[in-house]
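What follows is a single structure, written as structure tokens, with notes after it.
With one protein chain held back, the other chains of the complex are shown just where they sit.
Entry: chain A
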């Protein structure tokens, strides 16, 4: 009886010590207050943008550049935006390009993912096309525009072909490096639990490779968008509708620098917006849930 009591007392004591240690050592995780986010993340880029606008306006006001066909004033560009908006064309320009870009990106995703899996897991495939795949990343995809026009003609499929050639290597390479960087410890742990072969790929390798894959997707989108703009600028045709690239090319032909600037800003904004609205939140969520995102 006495020994049971001692044992229980010791057990309670141990549980108490353990609870204390856990409380002392566990990481505290809460959300950053909005004010702090605003001051540290939102305010600095906003100030930078304002400064650039001021410098630009100063160039015009002090007549450093006195030729509106070279440098339009911020208000001219603003007026170009306003006109496009009032005529109801602005969203049309954006949608023409964004819908192409996203659809092309989805195709690239559907091709790049299995390709990356093959390269990562099958040795002979890796030996055969691995180096080419990495090499293709450094080939500017604008180089594909002339052959794509010759092969496919001036139409949407040519645009998609250029996007694919630009984005597929990034997506596949991202997945390959994600898989290569899976810590061997996870694979061993998985194997002792009975996860080998397909089960291992599904439960261990793919989730562990997700951060690398997402980085590849992000880069893939950037490449899709760049390739598409190159294609739209070079291969403009009335049948293709006016996307942002065509808008820029039209502005150049009409010597309308305000329109050119309008197009450049739109291309920049859309590229950033898609990244900020889609890719960054997903990537941050994945990294944060794994404790890989250090808050400072």
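Structural remarks
As a working rule, a contact is a pair of C-beta atoms (placed from the backbone, for glycine too) under 8 Å apart; a residue touches a chain by one contact, two chains touch by 3 or more; residues count from 1.
Here is the rule we use: contacts and distances are computed from a predicted model.
UniProt lists the omitted chain of the complex under the protein name "ABC transporter ATP-binding protein" (options: "Peptidase M16", "Putative tricarboxylic transport membrane protein", "1,2-phenylacetyl-CoA epoxidase subunit PaaD" or "ABC transporter ATP-binding protein").
Touching the missing chain, out of A:129, A:210, A:234 or A:264, is residue A:210. Within chain A, the residues in touch with the undisplayed chain are 7, 10-11, 14-15, 17-19, 21-22, 24-27, 29, 185-186, 188-189, 191-195, 199, 203-204, 207-208, 210, 286, 289-292.
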